[in-house]
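Here's a structure for you.
Only a single protein chain was left out; the remaining protein chains are all shown in position.
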Amino acid sequence: MDNTAEVQDREDSLKGVGCSRKRKEDARFVQGTGRYTDDLKLPGMLFADMVRSPYAHARIKSINKEKALALPGVHAVLTAEDLKPLNLHWMPTLAGDVQAVLADEKVHFQYQEVAVVIADDRYIAADAIELVEVEYEELEVLVDAHRAMDDDAPILREDLVGKMDGAHSTRVHNNHIFNWQAGEKEATDRVFEQAEVTVKQDMYYPRVHPCPMETCGCVASFDKINEHLTVHLTSQAPHIVRTVVSMLSGIPESRIRIVSPDIGGGFGNKVGIYPGYVVSIVASIVLGVPVKWVEDRMENISTTAFARDYHMTGEIAADKEGRIKALRVNVLADHGAFDACADPSKFPAGLMHICTGSYDVPVAHLNVDGVYTNKAPGGVAYRCSFRVTEAVYVIERTMDVLAQKLGIDKAEIRRRNFVKVEQFPYKTCLGWELDSGDYHTALEKVLNAVDYDALRKEQQEKRTQGELMGIGLCTFTEIVGAGPSRNCDILGVGMFDSAEIRVHPTGSVMARMGTITQGQGHQTTYAQIIASELGISSDEISIEEGDTDTAPYGLGTYGSRSTPVGGAATAVAARKIRAKAQKIAAHLLEVSENDLEWEVDRFKVKGVPGQEKTMKEVAWAAYNNVPEGMEPGLEAVDYYDPPNFTYPFGIYLCVLDIDKSTGETKVRRFYALDDCGTRINPMIIEGQIHGGLTEGFAVAMGQEMPFDEQGNLLGNTLMDYFVPTFVETPHWETDYTVTPSPHHPLGAKGVAESPHVGSIPCFTSAIVDAFAHLDVTHMDMPHSAYRVWQKVHELGLDKRA
Amino acid sequence: MQVDLEKEFELPGSAAQGWEFLQNIPAVASCMPGAEITDTIDEHNYKGKVKMKIGPAAMAFNGDIVISNIDAQKRELNLMGKGQDSKGSSSASMDLTAWIVDADGGKSALKGNASVTVTGKAASLGGRMMMQVADQILNQFGANFADHIAAMGAGVEAEEAREHIAQQPQEINGLRFAWSVFIGWLRSLFGGK
Partner (left out) sequence: MAKQHVSFKLNGKQVDALVEPRELLVHTIRETLSLTGTHIGCETSHCGACTVDLDGKSVKSCTVLAVQADGSELKTVEGLADAGGLHAVQKAFIEEHGLQCGFCTPGMLIRAYRFLQENPNPTEEEIRWGMSGNLCRCTGYQNIVKAVQTAAKTLQQA
């Protein structure tokens, strides 16, 4: 009897892995019943608002709160002096530094928090902050990272004077944070000395901001009677927040509940722990009522979580055929006034040493110096794994420069240098082990899809007519899924993640994870993983995250770690359940466990048709009829410590045309092929790629946080800070190959950040390509019309014939 | 945000008249749209106030003015003004050197170099219009200054000048001001600067 169709039907009805299942979370979002932090209203709740410094570097001479306190409706005005007795005026950062909660004697960056006002409502709070009188004495401002370690540079961190043992290395200057190196310096230098060809390119990756639609905020509520603290906040890592709050406040973790409700986008912005959270908690404890703090857009862009700000130099030594012999990368990292980068503790430059890219590089050396400047702290991974965007940018840009110097096509030079499919797992010379990949196949697929040769021919013709057409290429490898606890921790907590699954007697499932969705659709996709593993329809599986009272401890969602780590924990926990279920099924069917085989949603006795138990039947039995000696129930927890990172890759190609008279760029075509291993929900993957590409477009074409010499941030509203609208955003074409990860239980690698990481160098590659015949090798971002026009003008291309 | 400006205004009076007026700090301050001297501490030190409204941003700067140098020989005066917005979100300072020179026909001219620095919200929100804004403020200042010199004289022109002075708005007018800034900006675009 052919029952394939029947089995297939059963499989389809599960809506498991591989299904473009519609999202579970959408029903509430389209009806306006999502629950975001600012939606929360508690009885007696007060509002906090910040007094911020107009100066980037100044001494605070005095703070006068009297007028503010006299305003009806104002309950408190707190300054560093008030936090001192609690030892909360400074707090530890994730990077081993300390950060002022409220400015202590000195302000170190513009818009730094100086005092907080607590009032009846947000209007009164806003009035009151204008009444707090602060007297400042201006100090010399340092905004140029290149000047930070000059002999005559102003000293920023007076609290660190004389403390030359930094968290990561010896500091060689008062404004120096760390030096970090990877690879072999001498061996690399030797290859450079003897190389047939060398290229060197300086590039600046501007300071940008993730700018999610929802800004950061929290509602802190301290229950004085039970001495229990509940904080709802916009956090991508609620469990770590609980640990930090406990360490800071002395309240045991068991009496702290951190809830990340619905989050309106994170993109790295919501990883950090911000002064606003800390002062709201303090205010709630002191006043005994709930306190809400929600930043406005200007505060968001100015103070919470910048990204990038890397001054990089990429150098390649190669032979005449363009085969790489060595790579050298130097970085000056501008970390702002406090080192609050969100990286695994051991990696002050994140995973920057993935900068050998998709290429077989024999030897390399990376050198990174981090410095303090009078800018806001942050250094988060803006839709990327820690500093991977920077790493991919430097290698991809330098590869293009090498291709240009040798007159080799940029697709061809990549072909010659790719790690070959038979070389995987491939150990890079900077210490990573790339798990799997097939770069050549993916590249050819893209080149064929866009008819690359025809595009190059068209470009040739356009050039003879004096028109500017650019073709960009980026062949990147990401490193995500942080990470193995042997080298990844945050504040000493290993970067595992967790899942807890409970199968109820009637066969429905409740599962909780240590990660937290911010739009990625975890409620939908985790259920699909469990559905496939347990043979229970995903529609009967509920997923909950973000509440530290109920969810198992996890490190949260950023750096594309949910699928590689949380997803793996979910699969492994489900497999523990299935293993127990198999024992119960064997007991029910009165056979040996080994006589059973699994088929979609049931255990079958091998070779005996009709002898079977569905998972639902087993679930019921788990609560009333288990084998002798087995404890009842059907649930499992897994804390998954990944054996390795995962290494998604992609091949992106961009075709654009530049208007010579305005500098405006029109992206004609953008073709993105991604390989994220096993695909759990193709619809969601495509959505993530569209979003990542659009954020990449924003960064490449317009986002920047410019500072003037006085340390003023010029552009911290959406008037200036570029967030593309429907109109600017190009149409995206997506494609994929599937090269499963050999070490992930499902073979999945993670996807959401690849499009951001990969598209940015692709845009730059295309812009520069439009000018490549005029010996232009690099142009710094952002490629706004004005800046592109400046290049057009400099080259005299805008002159009418 | 710092901008440096150089300005020259023709004065309808003699250099002596110009110099006489220039030394009257409260009167000179009143030529600055929206500005006034609120307290005279001594002949070199004053306290002042500037009210400004540009678009949605209303600011009132309270600050100190120090006359750091008066050179009667050169008819030159050096002034440092520094103030903080009463809301604490912005601050501004100006280092100004002004001097009077002789011009043809018994007339004179007021010349000045100013360096204006702005920090805080005013810079973040208004940074890219700074040059035009400062330029317009100084243009209004120059016109008012010239009116005062004309008013020192007699006749119809002096009468008109006195009327102008009386009508001078007490703060920088948002809309009219924004328009003149916009025109200034357009000119800078097409002026080949």
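Labels A and B are assigned to the chains in the order they are written; within every chain, residues are numbered from 1.
Basically, contacts are C-beta pairs under 8 Å (C-beta built on N, C-alpha and C of every residue); 3 or more make two chains touch, one makes a residue touch a chain.
Everything quoted here is computed from the prediction, not taken from an experiment.
Student: Quick check: which displayed chains does the absent chain contact?
Tutor: The chain that is not shown is in contact with A.
Student: Consider the whole complex, including the chain that is not shown, and state which of A:Q194, A:S592, A:N624 or A:T725 touches that chain.
Tutor: Considering all chains, including the one not shown, the answer is A:T725.
Student: Given the contact definition stated above, which residue among A:G16, A:G183, A:P238 or A:G265 touches the chain not shown here?
Tutor: Of the listed residues, the one touching the omitted chain is A:G265.
Student: What does the interface between chain A and the hidden chain look like in terms of residue numbers?
Tutor: Residues 22-23, 25-36, 38-39, 41, 122-123, 211-215, 262-265, 267, 296-297, 518-521, 683-684, 686-688, 690-695, 717-719, 723, 725-727, 729, 731-732 of chain A touch the chain absent from view.
Here is the rule we go by: only the chains that are shown with their structure count from here on.
Student: Going by the contact rule at the top, pick out the chain A residues touching chain B in the complex.
Tutor: 51-56, 110, 129-130, 132-134, 136, 298, 302, 708-717, 719-720
Student: Note which residues of chain B are touching chain A in the complex, please.
Tutor: That would be residues 1-2, 84-91, 117-121, 123-125, 127-128 of chain B.
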